[in-house]
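One protein chain omitted, others in place.
Naming follows writing order (A, B, C and D), and every chain is counted from residue 1.
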Amino acid sequence: MDQILSVKEKESSESASYRLLDLRSDIPSRIYWSAGGLFFIFIFILWLFLTSLKIVSPLFLPGPEAVWDEFLRQLHEGILLQDASASLYRIMLGWIISTIIAVPIGILMGNFKLFEGMLEPFIDLIRYMPAVAFVPLTILWAGVGNSQKILILFIGTFFQEVLMIMDNVKSVPRELIEVSSTFGLSRFEILRDVILRYAMPGIWDTFRITLGWAWTYLVVAELVAASSGLGYRIMKAQRFLQTESIILGILMIGLMGLITDMIFKFTYRKLFRWLDGKG
Amino acid sequence: MDQILSVKEKESSESASYRLLDLRSDIPSRIYWSAGGLFFIFIFILWLFLTSLKIVSPLFLPGPEAVWDEFLRQLHEGILLQDASASLYRIMLGWIISTIIAVPIGILMGNFKLFEGMLEPFIDLIRYMPAVAFVPLTILWAGVGNSQKILILFIGTFFQEVLMIMDNVKSVPRELIEVSSTFGLSRFEILRDVILRYAMPGIWDTFRITLGWAWTYLVVAELVAASSGLGYRIMKAQRFLQTESIILGILMIGLMGLITDMIFKFTYRKLFRWLDGKG
Amino acid sequence: APAPEETTKVRIGTQPWIGYGPWWIAKDQGLFEKYGLEAELVDFIEDKEVNAAFASGDMNAANIATHTALKLFSVGLDLKLVLVEDISTSADAILVSNEISSIADLKGKSVAYEEGTTSDLLLNYALTQSGLSLSDISPVPMPASDAGTTLLSGDVQAAVTYEPYISEILKNNDSIKILYKAEERPGLISDVFVVSAKWAQGNEETVRKLLQVWDEALQYYQENPEDARKIIADAVGSAPEDLVTAFDGVQFFDVNENQKALSGDFLTTIQDVAMVSQSIGLFETIPDFSNLIDASYVD
Amino acid sequence: MDSPALEISQLSIKFKSNNQKEITAVENVSLNINSNEFVSIIGPSGCGKSTLLRAAAGLERPQFGKIRVDGHIVTHPGADRGMVFQTYTLFPWLTTYENILFSLKKSPLSTPEKEALVNHYIQMIGLEGFENAYPNQLSGGMRQRVAIARALVYQPKILLMDEPFGALDAQTRMSMQELLLDVWDQQRLAVLFVTHDVEEAVILSDRIYVMSNRPGRIKTMIDVELPRPRGLIDLESSPAFLSYKRNLLDLIRQESNFYQKIPLSEKIA
Partner (left out) sequence: MDSPALEISQLSIKFKSNNQKEITAVENVSLNINSNEFVSIIGPSGCGKSTLLRAAAGLERPQFGKIRVDGHIVTHPGADRGMVFQTYTLFPWLTTYENILFSLKKSPLSTPEKEALVNHYIQMIGLEGFENAYPNQLSGGMRQRVAIARALVYQPKILLMDEPFGALDAQTRMSMQELLLDVWDQQRLAVLFVTHDVEEAVILSDRIYVMSNRPGRIKTMIDVELPRPRGLIDLESSPAFLSYKRNLLDLIRQESNFYQKIPLSEKIA
């Protein structure tokens, strides 16, 4: 007994080091999360170090305290909240419109080879076109109001989204469709009750990813005739070389993107409990 | 016999219509490809119609013939080739540098939870940040030479690429790793000879997709201090209000993106014949 | 002016340029309302965006540089130049690092500037005056907003840009100085107020009122310089003390001065601008500008 | 009603493979099944068993020949034929209860009737207490039971089963066989059952068709004349059972026997 216990102890202490370095092995979530935290702290200290020792001029990279002051200022003046909400509104609207159109088309393309053959080559060509280049054209087409900004966000997300939803729909196993047809279901019923239900988690993930991309197009969208918005604030700061305001804006966009991302991840777990059989 | 033949005929004629409208059914590749061709022709005719009947002013949307003339002019003057090759060079360099760094980091993150935990939250935050907003900062950091353009392309692709490569690496079935370890292979050998080999097709696909994204960042990259390049040409045309040159530039970028995409798709089929067992 | 019963809506495209400052004064002081106008000042960041917006018909009027007006006219846009707003004296300039002392020194140096803009004009004009051309320097095209930054980072030896960037750059670094200013050819860099011809037809009264607003705002500027400059600085997103040199670098034109200019001086200026514009490739042949200018509103 | 429940005549099915070569999966197969008859098909892997069953379900279109159910030519899948697939085909987002209810979507029954029916079958497959479990929470055997209940609940006349017990362990398999025989007996179903397990075929069937390697044809037909009801454990040591089994094994071994004894070389031993 004594001997066995000692083996057990040896094993468990050894297993701790083993685990960290082993291919694909799980590590305690404590370590997992603190690694992430430590990395953020590391980056922060590096930033502090580079700026406070004047290794980099503040014009090139302002220190964290300058960005923090700018944050407080914008927060205090109410600009920050106003910008964030204006941007969020545009992002959501652009993304929702893109989604409303992309979902049915993606479903058609995923289910019917005819539509896939018809639209895929065209979308393949278009999706590499740069949204920035469309800015003057969108002004000509949609004026300078919110609709122009939303059009840019639409161009930035729609084409990728359609292709991704097509792939989601294609991932439904053929057998599930076949078994439904043996119950006498019509094509429409199969589409609604089987294909869409099965593809939903994948589509939800596509929503998360495309909404994230929409954030990266925000600055381009708010290039023109905006008077608020995080992207607008960045453009404006560029004019006056207010690097701390640029950095703040970039951080804010990253953060907003991360938050919307996390909301989708969270609802995913709530909505699709059946995926890991947790009921 | 007579009766059976007639049944056969009935079936086959019926099956043609059946196929086009049936969920997920394959259609003859002839129909598949011509649907795509017809759609392009449809778009072209729509374009011709809108412009030649002056429903849309040429300043908003120039006709195909104007774009074609512009194409011939730029081709004749040698600008087009020069632009395309300058852009291609930048895209390739930016993408290659991004790839060289993304591949090892993605592999580390995919294999070791420790690295995943350390880097993923950080990358998640950064990847939603807009590349355009980094333009002034990149000038300060990298000057105005090609390195600045490449830095922008890098920022646009790197973070997404790392996460995708991580996922590719994670897709290797645990059993393949385990079986290799029973042959007495070291961790490094398993990484090189099993994990990478298995993940290679996925990684190749990631290459294709990220290179495509690099094209969408071209205009942003060539915003500053470029004197050639498709993105530069578009920016310049925007200032001079030459819509036909803008459209030509956008089309060229779309086309170049499509071509690089197709090259990767083609080499994929050649490199990974084992995937569909064609030897 | 008599208080009107109903208001007319006008959309005016502007950029954060102090030369367009009187419009913000008008906004701040309620001058538009006074004349029964409901004006919306739509703020753009780059020329090309104002151009596109004006071309699309989304703007009834726009504040643009003279050469831009020529360019828009040359591509067939139906617009009327109704007012010269300001000319730049030192608000557009070529900035250099200390070791360069003359335009001739630019030979072989890299120069950052935005193509197709006032900077392009100024640079070309300056080079031509010294017997040089673009091929003698190494051009580094980029948005005017980035040109100064680039000079600061040491990647170029010269940058052509305008206010408020000039002030920002000079404030940040004393190894940089002004080499050449727009006043060397007065009017070369100037701004005008254009209206859509289609819209103006039937809205003649509104155009006239707009010019009266401009005049009155300008008067306010002259009478309350402190206050007026603060309004403008706020609008362009800067602090008044940062813009002192900028304000000194522009010379505004009121309606009276326009009466003279639009029927004399400015016509020759336009020809000069057109020539330099042509040399930078803005258009291939110089069009007939007789239909562009409509001096009837300043009479 | 003289026509058989399911009648397959001169059926041939070809596929195009990746490299455009034609593969004949099923060639000139004819067979009949009467109602309340239990018929099995055995044959080596890849011989076309699944393809044949899928054609009967209306999921593959024959190049030649025809399939009749109660005298009517089959062109589409229909609720007169229930199918249990080789792989798990439960809807992962539905619970046990909902999965079974799902197949009653097109049934004219009232809601309470449907509910009673579903509950009856849940009881029969022994999954009371698992009504609200999702497929991911069930073991392989449990999932296959739900799939069978789902195919039975809408009362098809013909049940098509494609190696339904292939992935189950021995004991679960035996219970499933008993369950199936009881249902078949009580509902007077016509069953077409695909398996590659010789013993299973003998235990369950009235008739066994042996298919040959590709192209899949019918090689032999054997009538199993063992008395019913068959007690599974007692059956296995009965001489009649053993002779059927041996007979079938022999037939099957002719089809494919790759292994030749080779002495290991000196170097290795």
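Points to keep in mind about this one:
Going forward, contacts are C-beta pairs under 8 Å (C-beta built on N, C-alpha and C of every residue); 3 or more make two chains touch, one makes a residue touch a chain.
Everything numeric here is computed off the predicted structure, so don't read it as measured data.
In the complete complex, the hidden chain is touched by one of D:I23, D:L179 or D:L226, namely D:L179.
Considering the full assembly, D:H196 is the residue among D:K14, D:K157 or D:H196 that touches the omitted chain. Contact between chain D and the absent chain runs through residues 42, 44-46, 113, 116-117, 120, 123-126, 139-141, 145, 155, 166-172, 174-176, 178-179, 182-183, 186-187, 196-199, 233, 236-237, 242, 245-246, 249-250, 252-253, 255-265, 267-269. Residues touching the missing chain, restricted to chain B, are 173, 175-176, 178-179, 181-185, 189, 193-194, 197-198, 200, 272-277, 279 (touch as defined at the top).
Going forward, only the chains that are shown with their structure count from here on.
In whole angstrom, the spacing between the mean C-alpha positions of chain B and chain D is 46. For this pair, chain C with chain D, the centres built from the Cα atoms lie 83 Å apart. Chain A and chain B, compared by their mean Cα positions, are separated by 18 Å. Within chain A, contacts with two or more other chains are made by residues 59-60, 135-137, 140-141, 238, 241. Counting partner chains per residue, chain C shows two or more touched chains at residues 48, 51-52, 55-56, 145-146, 149, 152-153.
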